[in-house]
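Of the protein chains in this complex, all but one are displayed in their positions.
And then subunit A:
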Amino acid sequence: MDARTTTVQELSRRRLEPAPGGPGPTVKFVIPGPGGCSWLVRADCGQGERPPRDGPDCVVTATEPVLRALLTGRANTLAAVLRGEVAVSGDLDVLVALQRLFPGPPAGSRGGAA
């Protein structure tokens, strides 16, 4: 399926190799505003067993284009956070582990901002 036509939810689930009921942390993605939505992904970030907690381990909030750019490798996570395009709450360690599952920039591109 073409990344441009795939929903960002589907992209996140495919990219993050969800581990249902597994030991990985839960990440909540949020697209804010009218027409926005949120969804949960349990990702296998290689972090091993985690203590149970109420709610997701980490909440990542951004617009649809920014999330899509992260999930397709057209944006770098830390740079996007520093630019203020991505809001993060909860366990930051989870975000650092999670971003390792994101792909590299498409061939021929420099990386670059979303």
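Operating definition for what follows: a residue touches a chain if its C-beta (ideal position, glycine included) is under 8 Å from a C-beta of that chain, and two chains touch if they have at least 3 such contacts; residues count from 1.
In this section, contacts and distances are computed from a predicted model.
S.K.: Leaving aside the chains on screen, match the unshown one to its UniProt name from "Amylo-alpha-1,6-glucosidase", "Anti-sigma regulatory factor", "ABC-type transporter, integral membrane subunit" or "Dihydroorotate dehydrogenase".
M.R.: When "Amylo-alpha-1,6-glucosidase", "Anti-sigma regulatory factor", "ABC-type transporter, integral membrane subunit" or "Dihydroorotate dehydrogenase" are compared with UniProt, the left-out chain turns out to be "Amylo-alpha-1,6-glucosidase".
S.K.: Kindly note down the residues of subunit A that lie in touch with the hidden chain.
M.R.: Touch with the absent chain occurs at residues 46, 48, 73, 76, 78-79, 81-85, 87-89, 92-93, 96-97, 100-105, 110-113.
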